[in-house]
Each structure stands twice: as C-alpha cells, then as structure tokens.
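A single protein chain has been removed from this complex, and every other one stays in its place.
Chain IDs A and B follow the sequence of writing; residue 1 opens each chain.
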Amino acid sequence: MNDTSSRPYFLTFAICFLLWLLLSGSFKTDDLIAGVIVSGAVSIMTARRLSILNGLIITPGSFISLLRYLWYFLVELIKANFDLAGRILSRKIPITPAIVEVQTSMQSELGRLLLANSITLTPGTLSVDIVEDRILVHWIDCPDRLDLEYNTTRIAKGFERHLKGFLK
Amino acid sequence: MRLIADLFLLTGAMFIFLGALGLIRMPDVYNRIQAGTKAVTLGAMGILTGIGFMYPQWWYKLVVIMGFILLTSPVSSSAIARAFYIAGVKRWHSSNDATQKNKNTSKAQEKTALQKETS
Partner (left out) sequence: MSAELITIEAGSMEQVSEQGSEQLVELINISLPAGSQLHINGVEMLALLFIVLATLMALYRLVFGPSNPDRIVSADALTVIATAIICIMAALFQSILYLDVALIYGVLSFAGVLALARAIEHGRAEQSDKGEHS
C-alpha cells in the first residue's frame, strides 16, 4: 500500500477518532478501544469514496495557517454581524441587493465548500450557487462598479489567501 | 466567571433577536436569508460560549456543537438560496444582474417595492 492510497484511510480514521474523543469525553481504556474499532470500521467502509478530503495539505505549517484562517474568519464574522445589525436597526433599511459572480482559484471541493461558507458568513454576502470556478453571490449592498476582478478582490481574495495555506 | 458567561449569553441573545428582527423587516427572501443565517449563527455561538464559561467541564461537547453549527448553517442557507434561485423566486428588484446594472431604474423600483412592502 503506497502513500497515495493509504492517505484517505488515515485521514478518515483521524477525524473519526477525534470526533469520538470529543463526543465521549473520556480517556478510559474501554472507550478508547471501542473508538478505535468503530472509527477503523468507518474509515475502511467509506474512505475510498470520500473524495472531499483530497485537497488537504498536511504539514506543520498548514496547521498554523488553519488557526490563522479561523481567527480571520471569526473577526470577519463579528464585523459582518455588527454591519448587519446597523442595517437592521436603521429606520430605512440601506440595501441595494444584487447577484454578482465571483471567480475562485480553489482547486479542491473542500476548498470551494469552505470558501462558499466563508462568503456566506461575511459582511453582506450570501453564496447562492457554484458552477465550475464561478461562485454566484447575492450581495446585499452592491456598489456601482461591477466587474469580475473587482468583485473577486472585494469578496473572496482575503479568504483565499488564508485557505491556500492548507488546501489546494 | 459568571459575569463573563452572562455577557456572552446576553450578546448572543441580542444577536438572535436582531436576526429575527431582520427576518421581519427585510424586504425580500434573499435578504431575509442573509439576516437569518448570519445573526442567528453568531448568536448561537455567543450562547454556546456563555454556557461554556458557565460550565467549563462541558467544553468538548460544546465545541462539537459549535463546529457543527458553523459548518452546516451556511450550507443549509446556501442550499435554500440556490433552490429559490433555480425555482425562480423573484428578487426585490431584478435589474441588478451579473452582467449589467442600471442604477436609476433600480432606485425607482426600490421605492415602489418599498411602498408595496409598507402598505
């Protein structure tokens, strides 16, 4: 079994076992053995068809960039909510909604999923659909200028810069 | 400890309240999805963090629930928005498109739509 074929098994096993530890919350020997058996069975059954984990890059540096992405995401989420709260509480709701297109350079499925999720939770944008490398975004306060590069730099570039650290 | 927990709980409840208020006040379906998903998600995060400060021995399960909400709430709202978009639910004013935009007519339509909404 070479490296490329055993990788999804190991990844699925690691994720399942981590989830087991978090859900059971105990480090007793019985629980650990049961967790190893269950997550091993799950990874053997499903890992071949799980193509979503292919894009992950696993190095020590990617872990740090994952943490930096999470921090950036949290800050953006809080900013988005204060922005939205201001819009909701003002008497005449100041919105000019439009649906625009954004180009992404993420290659893997997981990267596009996380990018779309991040776009949904950032200020005034909601990702509607993904077609190949274009993401349809509903923008609650669309400016006058509307071209693809401008939208991409405004909406997606910040997240892509952080996501590139641990995803293809 | 209790004070920090109360602060997080109150902030989370405020954001959930604002999300529901946006659900009432926003003029069309897509904007309602925006208000509903963002504010309610952050509000749930705040409440779970508050409970985590109140009962620090529960942190692992609260982390699982937080990660789950953070992953699935945008996915479900995106799925709903995509379904509406494909099924052809009309937007507030549809002159803003992916390729073109006419600011003046959209402003006019905005006013008429707002009057329709308030009347």
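Brief remarks follow.
The definition used in the following text is that a residue touches a chain if its C-beta (ideal position, glycine included) is under 8 Å from a C-beta of that chain, and two chains touch if they have at least 3 such contacts.
Bear in mind that the values here come from a model prediction, so they are computed numbers and not experimental data.
Partners of the chain left out, restricted to shown chains and counted across the full complex, are B. Taking the complete complex into account, residues 3, 6-7, 9-10, 12-14, 16-17, 19-21, 23-24, 27-29, 32-33, 36-37, 40-41, 43-44, 47-48, 51, 54-55, 58, 61-62, 64-65, 68-69, 72-73, 75-77, 79-80, 82-84, 86-92, 113, 116-117 of chain B touch the chain not shown.
Heads up, the rule we're going with is that only the chains that are shown with their structure count from here on.
Each chain gets a centre from the mean of its Cα atoms; for chain A and chain B, those two points are 18 Å apart.
Those residues of chain A lying in contact with chain B across their complex are 19, 21-23, 25, 77-78, 80-81, 84-85, 87-89, 93, 95-101, 113, 116-117, 120-121, 124, 126-129, 136, 138, 140, 142, 144, 146.
By the touch rule above, chain B contacts chain A in their complex via residues 15, 18, 21-22, 25-28, 30-31, 33-35, 37-39, 41-42, 45, 60-61, 63-64, 70-71, 74-75, 77-78, 81-82, 85-86, 91-93, 96-101, 103, 106, 110.
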